[in-house]
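Yeah, one chain of the complex is gone here, protein chain that is, but the others are all in their spots.
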């Protein structure tokens, strides 16, 4: 039991987590500090230690921690007793977000979506998207891809590939058929052709799908990138077979890949898009399902959730659209500069890894290096933390070190992070070579 | 398409919702105002109209809207650049919440739970609870009850009774067996005996369950109340058959029934408890799974979610515990007084309904009146709104008008609400009698 | 490995089964003889030992073993090179069965069914019936009852209650909701009312069913008998809620309960009936689904199976209809006499069981005695076999000794069997009392 500090003088200690929190906690095991302040790319520990954050809530904080413009909007709103919680009742905050999203995001991209606010988690958005696709098509099967990650509630988990998470279900996960992602069977095999073949073959055993759900870059699955050609082909095949094309843009969207939506470069227009993570811009829980207007067959309240009207998130989300995305070209250029610096930096690190072969993965500001093993990656991550850089891994065996720096990072901050990473990789590679010798 | 207001002069209009939001929206259909301010029991429309709120986010705002103590703590935290989003990394805000929850809630009630922070929705807490119960027991089946409501993501939806929501699944909902709730088969039949019989009978066809999940008062199901005896008996039967006893206290907990947990009066200690809604106290998304320490068999990260570390909610949740629950006896007495006034008021309204028979339902501050029909209830709700009271219905046919006033309501505010409700009921009953004549 | 007998001189030995057959074998464990001849009620062991057979293939041999009239028809057909196997192509043998079934069974009972020949097992008939009900209604859920037994292929197994069999599935069994059978909750509770309530309640959590499937007497479940009133009520409730009323008459039908169909006394007309076991009359594999003509929405070959045209079974089935059922009144009277003798005999045995309370179960020629325990019943069965009577148990704990003598048994044969059973019960009861003393 926790020792009985008098509460007034209570000082946070790590033991509290160890004694009172479930074993399910995970990131905290890699980063055993207690954080109490955050600004931009920086996290500050209770003891005054400072860290560059290249994890950023797994792409939830694309504008950095506590961006001042968003912060001001939020504090004003709270101070002024704006409505905080209203389920799906009309609020001023929601109306302004809807309007801004339409003006700044949808209209310029010529997208005619209606917005659904599900429970404020990405998994909930995925659950809503799959439900709707099944309802609209009257079909059950959903196609998802190897190494895809779509959340861990049961409906979403069925579409998620990761065995660690699937194993926690405790019940058969049904209704989803797995197909090989772009490149999964090697560079020479077009896996979209296989998809088309099984959907065209009445005895393939793959039931006609309600939807095909895909990430353009697989964030948790290892920064695998689908080519624009493949995405367009998959979109065509999906429609040809009467299914809905869903892009799960929860991790790759909101600028992470260079544009607001990650699929803009491919020129596809999904039937349904799921957004969450960086949508509120401030780390506040918010999720969104964009639905091609003609498929909005929901009955009132058919999918619901108490926190589907998180007004604080509406306020910061709107502020972020105004501040960053009204000047689309300018912000895209900013991201492109950072992305170029990141790519060059990672290439340079890889080139100095000696006999340890590192592979550059991802695109835009969603980049990483595939290490020789998960163990190697874990050593790199540990060294980074010791030197003030918070960074994490992804991939089937946690072998890819993933950089999710804020899109707003300065060139100097980026360089500092890359330097720490570079040294950690070099040191780990050296250890590796010594061990092998 | 939305008309092209220049954004600086943008003024919120209802048309924006109609044009841009999905048909899934529901509460807004009953209350077609645009709200922009909220304080205590009061919601304010953009046009300056004022409403008493007896819906309160379906029991999410037990301390009223924007309680000043919580507001101050939150504004200070934000202003000070406290960490907003940290997934499950250690934060100062989280540590303080953990500590306070232990000191103020668990220790005085002699409960040895560890805390899991799932995604910040009640459904996510239920999904986590069911996963864990299945994992710990190695069984698949879960017992839930007629008229139960546990959320709409697929794992939770399987346990939910409501046909409207179940129908949205688009896929078979499995792994759950439905049992009759206390009183469901009439006052003379002890449905717990039936539960015991099917679990004892090796050819009953009811597989040995991982868990029995129950609400002590069914909020959405119609304010049905389980007796203390029945709850104790069900808890005993559950353990006897090797299953985990889960109380879903999302709507009935956090003071709504008179004590922090709704099951305190029954003297049961669940193996798992799910909390959400009023947990943060300020309407911010937050959910919690309390797990008997000996069953905390989670692997790190086995159940996860981006927004599982919503620090703003930790701050307000802690402030609420300090402000309201450190003085447990005092706050319980406050609730008891309001509950008595509410009960008396509703009895009085029922007694004046003429030939329309109204039945008092629920307990504590979770009370309502069963109207003769859903249509009758809808007419009452509409009249209430016209007279400045926001109130909603529940039950299989939306026939129960449900009062979820804040626990912090004053006697005068309560009386005002009851007066509006009383007049609406009387007027509807009169119309009803005229129509029948 | 089996010892290397030269095959010409091979003499059957029990070791062959022990060495070469899977552990799944079951009845052979209770009756460790090798049988080689059979006639009427009698089975003969290879060593010349003779047994009265009151198991009769679990009601598969209602006309006794190798009835001479059926045998002659079969031998003639084979000798004459009649078609043996023809899948669902037209054969003379099938046409004659169809015609006879219509003339002798359907027309006199005013039943307008079409006949589907599924794979020749009861489980296959149940699978076909459930598929069709789901197809016709567009619903998934099926209601089955506590202690029901409908077979062990996955679709049928989901409807079966027995834990021993369900446990073998290795996969979640879905799509079935279990309801309490007549009398399950005690004599005073009408379980049909509960069925009606959950189907009428839109938030009961019991999805609208495609079908209700019921046995009028639960053969494997313990000879539980549904009253005629209850059956009529369940049939009415089923139709009221748009579902198909299916009677699984595999064990209780074909005369076992006194009339061709077991549901004739109740005056119900099921939408679908499943038959198998005694249908061929000679123990040959054959199954049948009777479908209300207006629900015959099958597409050609939608449900199929290689052995769905077992012509040998058509020949004996037709011969049995001609021989026994053209004279309906006469055969029903014969059954009634035997049933009366059986009932009286079992009552007499029960009355002499001393302090061991035995309960008479079942109806017609489907009768048994509930023993104080499964262990008691096992002792009785063992003693019976030692004295030349083959008899088996049923019920949740195998505590009911079940008499399934042929309908064609003579009064003397019946008495001999009852005598052996009576002595076995008395001896077991005496042992029981000694042990308790």
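For clarity, chains are labelled A, B and C in written order, and residue numbers in each chain start from 1.
We adopt the following convention: contacts are C-beta pairs under 8 Å (C-beta built on N, C-alpha and C of every residue); 3 or more make two chains touch, one makes a residue touch a chain.
What you see is a predicted model, and the numbers here were worked out from it, not measured in a lab.
In the complete complex, the residue from A:11, A:178 or A:337 that touches the missing chain is A:178.
Note on the undisplayed chain: of the listed residues C:193, C:229 or C:297, the one touching it is C:297.
Subunit A residues in contact with the hidden partner, per the touch definition given at the top, are 140, 144-149, 160-164, 166, 172-178, 180, 184-185, 189, 193-194, 197-198, 201-208, 220-222, 395-397.
Seen from subunit B, the chain kept out of the figure touches residues 171-172. Residue-level contact of subunit C with the missing chain is found at 1-2, 4-5, 7, 10, 12-14, 16-17, 20-29, 31-39, 43, 46, 57-58, 60-61, 65-66, 71, 74-75, 78-96, 98-103, 107, 112, 114-117, 119-124, 127, 130-131, 133-135, 140, 151-156, 158, 164-165, 167-172, 174-175, 210, 276-277, 282-285, 289, 291, 296-307, 310, 312, 322.
One rule holds in what follows: only the chains that are shown with their structure count from here on.
The most distant chain from subunit B, with centres taken as the mean of CA atoms, is C. With centres defined as mean CA coordinates, subunit B is found 30 Å away from subunit A. For subunit C, the set of residues that touch two or more other chains comprises 172.
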